[in-house]
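This is the structure, below, for whatever I ask next.
As you look at this complex, bear in mind that one protein chain is not there, while each of the others sits in place.
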Amino acid sequence: MSATNLLVLDGLLVISLVGLAWAALAGSDARRSVILFMAFGLVLAAAWVRLLAPDVALAEAAIGSGLAGALLLAAVQEQPRQPLAARTASNSNPNKPGLSVALQLAVSVLCAALAGTLAWALAHAFNSAPQNALPRAVSSNLEASGVSNPVTAVLLNFRAYDTLLELAVLLTAVLGIFALGPARPGYQAAGPVFDGLARWLVPVLILTAGYLLWVGAHAPGGAFQAGATLAAASVVLRLAGRHQIGLPQGRALRIVMAGGVGTFVLIGLGLLVTGRPFLGYPPAWAGGLILMIESAATLAIAATLVLAFLGGQPRPLAVRVTCGNTSATPGPTGKPASPEGMRGAELRAAEVCNRIPETQKRC
Amino acid sequence: MIDVLSGLLVLAGVGFYLAGSIGLLRLPDLYSRLHALTKADNLGLGLLTAGLALHSQELLTVLKLLLIWLAVLSASAASAHLIARYARRQETKS
Amino acid sequence: MSELLSVSALGVIFSLSLGLLRILRGPGAADRMLATQLIGTAGVGALLLLSLLSGQQALMDVALVLALLAAVAAAAFTGRQRRARSD
Partner (left out) sequence: MLTAQWLYGMSGCLIAAMGLRTALLHTCLLHRVIAINVTGAGVFMMLIAVAYRGAEIPPDPVPHALVLTGIVVAISATALALALARRLTAEPSND
């Protein structure tokens, strides 16, 4: 592409990004903001491609626009039709919150100052000679890493600690979501058009997830992108009103959720026993070990994202049968559900049922 | 010869893209905009992928292009229906 | 040929920015969702062209994921009725 063409392309992309971000942040209609945010994610994916970051573009395409959009839209649909009718009844204009003008001004000035500081730091970074020590270290050690995609090598070999801790963050987040109550109710069975869409979309999504996991070793792709694509398959099934969305139940679900961190730690400890540093793979085995960790991580990430879309602890299938009997039991359970307890499935089911009237009260 | 054909297909695809987006911008109501959008989805991308497929040498690339087009084609058909029904429901509700 | 492809890529990106105007103008949520669909499709087209232009095979995978996830987003938008709680 010629330099002028590229400049036009960059200009269009940057103007679109800033405009979409501004429009998504302004206004008080949540649904509008979510759709604008999804479009922002789409354009951002194009920008990552332009900046030669196809790995990031893949993740942005799968998570930033697709799954985040689905997640936020599911949250919007729970809100009342009139935007914030109940909560801003005292405020005639939801756009002008009860904050004082002085405070708004102060925050705006501080944010502008932050932008200025960041711009100054960036300008400094751009003007100085590029720091080539890290990229050179990556490319010179790529041979021994077991994979040929430098981003995967960084994520799962050179900086494997980061990824391990990131999986721990995911696990913590999903445990937090569990603690906040049961999942949203499912959807009604879909009509023929949606069902037809789901019938071909789900297998293609699953196939693409497997492909991305496999290809991640030598080309853009990997556990994050594959996990997000796999989660999208479950989300489609959920939206189509299926009961079985491919999410394991009970103990199996817990094993899958903890599997990412677990496999990582077990392999690290195993290496420690054989006299190597924690997560210091022997070069001959590195490829296989990385694929093993990535497979477990893919399943864990997919389970986490699906649970995030469900918005809480999935109800066991048995609840639907027992609910009629147990929901008569009076008494609200004030304390938050503790899903990690030692109770049996029936007790948990009963508790979930008890909590239903309480959660129904939301606006 | 093949280059010319592929170039023509790509240009025709871009033409449909532009027509679709101008229609999306200029047409008066949602349902006619829906009609304009499906042109960009089906024909624009279809002709584009056809042109690119002629241009590429590998079978895998051609298959991937075909898969992408089929995915967008059926997704746009289904989502056009779903969006139209959504808008219809909103209309009758209010 | 590559000049033609690069002009085509610009044309597709331009059509994407026209879609952005519609998304900003609205007026309804359905209109914005339509424009998002157009942006997704234009993004797929632009990625395919760039993939051929730059010789990066991986961009085709990005285009595929973009196409599939745009379908998921459209499905999530249409606001399906939730099941009653006692099902």
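Order of writing sets the chain letters: A, B and C. Residues in each chain are counted from 1.
What we mean here is this: a contact is a pair of C-beta atoms (placed from the backbone, for glycine too) under 8 Å apart; a residue touches a chain by one contact, two chains touch by 3 or more.
Only a predicted model underlies this, so the values are computations on that prediction, with no experimental measurement involved.
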Inset, instruction - Could you tell me which shown chains are touched by the chain that is not displayed? - result: A
Legend entry - Contact residue for the chain not shown (choose from A:Phe194, A:Phe224, A:Phe264 or A:Tyr281): A:Phe224
Legend entry - Sole residue of A:Ile63, A:Ala232, A:Val256 or A:Ile290 that reaches the chain not shown, by the stated touch rule: A:Ile63
Legend entry - Residues of subunit A (touch criterion as defined above) contacting the omitted chain: 6-7, 10-11, 14, 17-18, 21-22, 24-25, 28, 30, 33-34, 37, 40-41, 44, 47-48, 50-53, 55-56, 59-60, 63-64, 67-68, 71-72, 75-76, 78-79, 83-84, 86-88, 91, 94, 97-99, 104, 107-108, 111-112, 114-115, 118-119, 122, 125-127, 130, 134-135, 138-139, 150-151, 153-155, 159, 162-163, 166, 169-170, 173-174, 176-177, 180-181, 222, 224, 228, 301, 304-305, 308-309, 311-312, 358-359, 361-363
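What we mean here is this: only the chains that are shown with their structure count from here on.
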Inset, instruction - Could you pull out the chain whose C-alpha mean position is farthest off from that of subunit A? - result: B
Inset, instruction - Measure off the straight-line distance from the CA centroid of subunit A to the CA centroid of subunit B, and report it in whole Å. - result: 29
Inset, instruction - Find the geometric centre of each of subunit A and subunit C from their Cα atoms only, then give the gap between the two centres in Å, rounded to an integer. - result: 20
Inset, instruction - Go ahead and note the Å separation of the Cα centroids belonging to subunit B and subunit C. - result: 10
Legend entry - Multi-partner residues of subunit A (each touching 2 or more other chains): 194, 197, 201, 204
Legend entry - Contacts with two or more other chains, residues of subunit C listed in rising order: 14, 16, 33, 35, 57, 64, 68, 70-71, 75, 77-79
Inset, instruction - Can you check the complex and tell me which residues of subunit A touch subunit C? - result: 1-2, 5, 8-9, 12-13, 15-16, 19-20, 23, 31-32, 35-36, 38-39, 42-43, 45-46, 49, 54, 57-58, 61-62, 65-67, 69-70, 73-74, 77, 184-188, 190, 194, 197-198, 201, 204-205, 208, 211-212, 215, 219-221, 225, 229, 232, 235-236, 239-241, 320, 323-324, 327, 356, 360
Inset, instruction - Spell out the residues on subunit C that touch subunit B in their complex, using ranges where they run on. - result: 1, 4-5, 8, 11-12, 14-16, 18-19, 21-22, 28, 30-31, 33-35, 37-38, 41-42, 44-45, 48-49, 52, 57, 60, 63-64, 67-68, 70-71, 74-75, 77-79
Inset, instruction - Using the touch definition up top, name the residues of subunit B that touch subunit C in the complex. - result: 3, 7, 10-11, 13-14, 17-18, 20-22, 24-25, 30, 33-34, 37, 40-41, 44-45, 48-49, 52, 55-56, 61, 64-65, 67-68, 71-72, 75-76, 78-80, 82-87, 90
